[in-house]
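Let's look at subunit A:
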Amino acid sequence: MVYIAMATGFLLILIGFYGALTNRNLLRMIVAFSIADTGINLVIISVGYLPGRTAPILDTTVTAAAAAARIIDPVPQALVLTAIVIGVGVTALMLAYTLKLYEKKRTLDIAKFTELKW
Partner candidate 1 sequence: MVSALYILIAALGAAFFLGFLKDGMRATAYALTLAALVFMNFISAGWVWVFVVDGAAPVEILTSGFPPPFAINLRMGLTEAALTLLVNLSGLLSALYLKDVLLALGRRSMAVLLIAVMALCGIILTRDIFNLFVFFELAAIATAGLILLSEDKRALSAGFKYMIVAQAISVLLLIGIIFSYHATGTLNIDGMAEASTELKTGASIAFFLMFIAVVAELKPFPANGWALDIYESAHPAFSAIFSAASGAAFLFAADKLLHIGGAAWFPLATGIGIVTFVAANLLALPQTNDRRLLGYSSIAQTGLVLAVLGQQDILGDRYLFVAGGLLFAHSIAKAGLYWLSGLIAGRELPDWAALRSRPLLIFAFVTFIAMLSGLPPFPGFYAKWELARLLAGEGRIALLALILFGALLEAGYLFRWFGYIIKREQPAQRVACTPHKLAPVIAAVVAGWALGYLWGDLSGHANLLLAVPLLFALSFLLLEWLPAWIKNTLAIAGMVAFFVLTYAEYDPLRLIFSVIILIGGPIIFLASYHEHGRRIGFYPAAMLMYAGLTLLIRANDSFGFFAAWEMLTVGSYFLILRGKHSEPHALSYIIFSLGGAFMILAGFALAAQGAPQFDLASLSLLTQPLAPWVFILLALGFMTKTAAIGLHIWLPGAHGEAETDVSPMVSGILLKAGLFGLIVLLMTMGKQQLYGIELTHVLLWIGALSALLGNLMAIFEEDAKRLLAYSSIGQMGYAVFGLALMNHLGWLMALMFVINHYIYKSMLFLSAGGVAKRTGTRDMYRMGGLITLMPLSFIATLIGIIAVSGVPPLSGFGGRWIFYNAILSSDVRLPMVILFFAGPIAFLYLFRLIHTIFLGQLKDEHRKLKEAPFWIILPQMIFVVLLLVFAVAPGLALRRVDTYLNQFFPEGGLNWAGTTISSNYGYWNPVAIMITVCVIFGSLFAWLLFVNRKAQKVKQFNIVFAGERPYRPETTHFAWNFFAPYRKALGFMVQPFVTRFWSGLTDLLHAAADLSRRLYNGNGQTYAFHFIAFVVVVYFLWTGV
Partner candidate 2 sequence: MEFDWMKIPYALLTLFIVVNYGFLLNALIQKIAARVGRRYGIPIWQNYVDLIKNYGLRSSITHGAMFYLGPVFRLSGGVGLLLFVPAIYGSYMFSNLSFAGDLILALYFIFFGTLGMALGAGESGHPYAAIGVSRGLSQVTTSELPLALAVFSVALQYQTLSVTEIVAAQQGGILNWTLFTNPVAVAAAMLSFLGSMMRPPFDVVLAPQEIPIGPPTEYHSSYLALMQTNRAIFPVAKIVIYMNLFFGGASDWPTFFLKVFLIYLWSAFVGVVFPRFRVEQSIRWFLIWAVPLGILSILMV
């Protein structure tokens, strides 16, 4: 199960990259990157997953004393939370840039924004 999830995560990253490398539309590139972001989150979570264990939340079934043997690794989850938020921040930023770039040139084709080069 972990392997499937992790493989899917990796594949999503690759799909995202492929989309970003082959679509010239700015918005589609951003969409592609958000897919890659999802993929990376999946990979991280998979790494933290221990088969047969539960979420790292203490309650009556998972007591503090037994926690070490019952829960999965909480660290990757904390990391993913951060990663998601950062991801959406970057996405918002890129979207704002896109809007502005469109306003400037009336196109979303990234190949048209090459006035800076060489």
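Per the selection procedure, all candidates are chains of the complex that A comes from, given by their letters.
As a working rule, a residue touches a chain if its C-beta (ideal position, glycine included) is under 8 Å from a C-beta of that chain, and two chains touch if they have at least 3 such contacts; residues count from 1.
Note that this is a predicted model, so its numbers are computed, not measured.
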| item | value |
| --- | --- |
| Touching partner of subunit A in this complex, picked from 1 or 2 | 1 |
| Complex interface listing, subunit A residues touching candidate 1 | 13, 16-17, 20-21, 24, 26, 29, 33, 36-37, 40, 43-44, 47, 75-76, 79, 82-83, 86, 89-90, 93-94, 97-98, 100-101, 104, 110-111, 113-118 |
